[in-house]
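Apart from one protein chain that is not included, each protein chain of the complex appears where it belongs.
So that you can tell them apart, the chains are marked A and B in the order they are listed, and the count of residues begins at 1 in each.
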Amino acid sequence: MTSAVSFQKVSRHFGSVRAVDAVDLDIVPGEFFAMLGPSGSGKTTCLRLIAGFEQPTAGSISIFGERAEGVPPYRRNVNTVFQDYALFPHLNVLDNVAYGLMVKGVGRPERQKAAEEALALVRLPDYGARRPGQLSGGQRQRVALARALVNQPKVLLLDEPLGALDLKLRENMQEELKSLQKALGITFVFVTHDQGEALSMADRVAVFNDGKIMQIGTPEDIYQRPKTRFVADFVGSSNVLPPDFVQRYAGQHRWGSLRPESIRISRANGEGVAARLVSTNYLGATTRLALDAEGLRLHAIVPAGAALPREGEAVVLTFNREHLHLMDELG
Amino acid sequence: MRSDRGPSAPIGLKLAATGGLLFLHLPILLIFVYAFTTEEKSFVWPPPGLTTQWFAVTWNRPDVWQALSLSVRVAAISTAIALVLGTLCAAAVSRTKFFGRETISLLVILPIALPGIITGIALRSAFALAEIPFSFWTVVLGHATFCVVVVYNNAVARFRRTSGSMIEASMDLGADGFQTFRHVVLPNIATALLAGGMLAFALSFDEVIVTTFTAGQQQTVPIWMLEELIRPRQRPVTNVVAMVVVLVTLLPILAAYYLTRDGDQIAGSGK
Partner (left out) sequence: MSLDAAMPRATAPAILPGSGGVRGALSDIFWRRPQLLLLLMLLPPVLWLGIVYIGSLVALLLQSFFSIDEFSGLINRQFTLKTYGDLLQAANLDIILRTVTMAALVTLASAVIAFPIAYYAARYARGRWKALFYLGVMLPLWSSYLVKIYAWKLILAKEGILTWLLAKLHLLWLLDAWLSLPIVGGNSLSVSSTGTFIVFVYVWLPFMILPVQAALERVPGNLVEASSDLGASPGQTFRNVLFPLALPGIVAGSIFTFSLTLGDYIIPQIIGTSRLFIGQAVYSQQGTAGNIPLAAAFTVVPIVIMGFYLWGAKRMGAFDAL
């Protein structure tokens, strides 16, 4: 099966800055794909390469099997939801949504009908006559979504679309986007720096750092089995374990990771890792403990209500060997 | 942020500010009174009597009409040229970072940054060197040169306010470069261009220094007035013309203000 989007050794350099550095990538048709990474990691440049706003310095890009280098954005059947929404201030909401059809020469009654349907789809049915300036941030976001969807793109690109929204609205929109994507079956490519957002929404996640992809996988893969220290660090609150430590417990000299919820704590008389409780942090359903194990700072999460040692007390840590994940990075 | 109640100004500051504004406006208002005076030979105050007869006299003066017609034609054509050149330049400077864009900005601003007499005499001596006879077009050439900056300033300010991703959004939605220009860029800069055009018109309509160097026998309204100022022959007619000029320049400036007041300000450094 052809990929929805395929990158082969794609690089994009700005002067001496390697924004995207020899990236290989295959996005499956119909999947919800997230590009996750800190700012400046190259994820947005990758999105712009798919949209056609940037051209690769080297490598090749194809969209549904067709070569896309040198093809202007207006000839790609790909649409974008911009971070700042980029609604046209001089057009009302309906004309904003109908814009793509207008420039393709679709007649007025037909394109207005389609625009109204798209607005209904994003649950803004009666907003057509308003100006973008009269809408709230969340509403603008929906209009931007409708404006992109009305063109029936093969791939929908979303550039940090939820970044400007407040927490509650963001959670609602996450669910809505997810169900919209399921219903429409369009390939979504979603750029974000929020690992929670990427893990909860995406079918697969690519973690970017320094213009390279560190790891591609399902959210579970990324979360449970990070391949590098960077991924373990960035994606979650995993404990990153140095090779010497791992050597002692798993017999291999490489970096490891251990989820905080995999660590069990007992009083200082059993076998295990000797540690000292530094602080406890009550989080409602769970309690988060900061521990000092021979100079290594570890975190553990225990269910609320469990009997806890006092801060400063010596404890012994145990964990199931299977939960100790060995990363690809050697010591 | 300042508090909403709005602090009240010290009385001394209020007086100084009011005094300054009166200083700016009273002399212009005086022109309106003099347009109605019955006195013909001097500038005596208070006017011995009031009359409207000079309006009729001015109306029947062919030289005034000729000057007015020339000024309007020069201003219209100069404005049109300035609109094209200023918009192109503003678009280039604000859309792309390229080597030498500072130089381009300087190039545009120079004709008003340097005293008008330099622009004037430079053009005059260039015409003389190139053996170009003075004509309507030499006047337009000069005016268009210093009008570019007014359009440029307004357009640059608007381009700066216009989100760059809007153009990308338009192309993303399938509009090619021309469609994007027609459906997105133009509607967004239209009022700024209109305002710039109006100011350019007012600037050209009023210009005298460069004009004295680039006009031969052609008499624009300011040249006509300058003659009257140096050698007064028809004081009452001059009074009426002065009043009309104030009113004629007032309208485009007010219009330009209302066109651009949300956000960017009229380029005040326009003269």
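Basically, a residue touches a chain if its C-beta (ideal position, glycine included) is under 8 Å from a C-beta of that chain, and two chains touch if they have at least 3 such contacts.
Treat the numbers as computed from the prediction; the structure is a model and nothing was measured.
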| item | value |
| --- | --- |
| Shown chains that the omitted chain touches within the full complex | A, B |
| Selected residue (touches chain absent from view) among A:154, A:178 or A:276 | A:154 |
| Residue among A:10, A:94 or A:114 touching the omitted chain | A:114 |
| Per the touch definition above, residue among A:70, A:109, A:251 or A:284 touching the missing chain | A:70 |
| Touch residues of chain B, complete complex, unshown partner | 2, 6-10, 13-14, 16-17, 20-21, 23-25, 27-28, 30-31, 34, 42-46, 81, 84-86, 88-89, 91-92, 95-96, 98, 104, 107-108, 110-111, 113-119, 121-126, 128-129, 141, 144-145, 148, 171, 174, 176-178, 199, 202-203, 206, 208-209, 222, 225-226, 229-230, 238, 242, 245-246, 249-250, 253-254, 257, 261, 265-266, 268-271 |
| Where the missing chain touches chain A, by residue | 63-68, 70-72, 74-78, 114, 117-118, 121, 149-150, 152, 154-155, 183-186 |
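Operating definition for what follows: only the chains that are shown with their structure count from here on.
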| item | value |
| --- | --- |
| Centre distance in Å when chain A and chain B are each reduced to the mean of their C-alpha atoms | 54 |
| Touch list for chain A against partner chain B, complex | 51-53, 72-75, 78-80, 82-84, 86-90, 99-100, 102-104, 147-148, 151 |
| Touching residues (chain side chain B, partner chain A) in the complex | 163, 165-166, 168-176, 179, 183-184, 187-188 |
